[in-house]
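All protein chains of the complex are present and in place, except for one that has been dropped.
Chain nomenclature is as follows: A, B and C, assigned in order of appearance, with residue numbering initiated at 1 for each chain independently.
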Amino acid sequence: MDAVAGVGPATVRLAFPPEPRLLGTVRLVVGIVARKAGMGAEGIEDLKVAVSETCAVAVGDLTRAGLGDPIEIDLVEGADRFGIEVRDRAPAHVLDPGGPGDGELDDRELGLALVGALVDDLKTSTLEGGGNRTSFWLRRGPELFDPALDDLPPPLT
Amino acid sequence: MDAVAGVGPATVRLAFPPEPRLLGTVRLVVGIVARKAGMGAEGIEDLKVAVSETCAVAVGDLTRAGLGDPIEIDLVEGADRFGIEVRDRAPAHVLDPGGPGDGELDDRELGLALVGALVDDLKTSTLEGGGNRTSFWLRRGPELFDPALDDLPPPLT
Amino acid sequence: MDLDLNVSKEGDHSVLEVAGEIDVYTAPKLREQLIELVSDGSYHIVVDLEKVDFLDSTGLGVLVGGLKRVRNHDGSLQLVCTQEKILKIFRITGLTKVFPIHSSVSDAITAPAE
Partner (left out) sequence: MDLDLNVSKEGDHSVLEVAGEIDVYTAPKLREQLIELVSDGSYHIVVDLEKVDFLDSTGLGVLVGGLKRVRNHDGSLQLVCTQEKILKIFRITGLTKVFPIHSSVSDAITAPAE
């Protein structure tokens, strides 16, 4: 977080221990910061789902690895978009070798599909020293039009 | 933040650049976390005022010092109380040498009086390497009785 | 916990009204309830999502799990949902093709069996 008062985007950072019960708190906080940044209702919902799915994966990975390291979230108010970055210290994501079990869908795959569909420019990478970084953003302000998904401009990177 | 999942108090940490417009966001976040932790309405209001006053001082100090370093807030859910610690990287607090000016009361003194009256066990100290730490807590849950301050158990430290 | 469940009987349908947030934390409670209904012989279930504020992929997985269980008994699992933000989650994941989604409990109950 290198933002200097009045220069560059304001970044609010949140960190919380990997406890599922805190995901609701995280969603509320993301909702507040996004609303204050001028995001519309639909964008706020999309960001809440995306951040909640991302953090749920991190909570699961950390818990399975027996780690209690906090999950960090950066909320970045850009000039015309809102960015989120989630970092955790879990070992690189691996699919549960036992499979989803219980005959149910693999929630992680569903979750990834959701996040990818809801936000722009989804990126994931591993952190030096172990861990994962997931980032994405959404345009802010009123949606002027609602293009079909394949009409969207390509991601910036 | 050394809390391990399921062991010890959950600590949610928030960091934000020293911009006055973010104080409202900070209050909302503190309100959410305190409510989820089971604090009552009056306690939540008291915590919001206390954290807002404390952060306003930090924002002013950092701004006067020309610093943009983020202010950090730890929100600690204890078994029967809710604790807040605010840290900033501003030079040690000094009263504005020019005085309050404009014939108005010294807001900082008023602010300190407020915080001290609203919360329990207010402590301030300077950080190694420069900066300030302010911490306080409030009991949570329904107020069963309202003891005079000197009936309270001594602080842990 | 921010999830309230309420079960009622409407003829041979069991109506499960869900209120609150369905996520990794609360979904197990929903899963238990669905398993209990099926063990008790309720094979025609209507899940009313009108009071659900949030639904994540874990919740979707639990609903799909419930669907599989009732199908083992030639039963049905139908949803009631008119909230755009929740419908969006089903649409994006392609689950609108898997679940019959109705705009009211009575619509769901009177819908012709597939």
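Of note:
By definition in this document, contacts are C-beta pairs under 8 Å (C-beta built on N, C-alpha and C of every residue); 3 or more make two chains touch, one makes a residue touch a chain.
Please read these numbers as outputs of a predicted model, since none were measured by experiment.
Shown chains touched by the hidden chain across the complete assembly: B. Interface note: of B:R13, B:R27, B:R87 or B:R140, the residue touching the hidden chain in the full complex is B:R27. For chain B, the residues touching the chain absent from view are 20-21, 23-24, 27, 42, 45, 48-49, 52-53, 56, 59-60, 100, 102-108, 110-111, 113-114, 117-118.
Simple rule for what comes next: only the chains that are shown with their structure count from here on.
Per-chain Cα centroids separate chain A from chain C by 26 Å. In chain A, 24 are the positions where the chain touches two or more neighbouring chains simultaneously.
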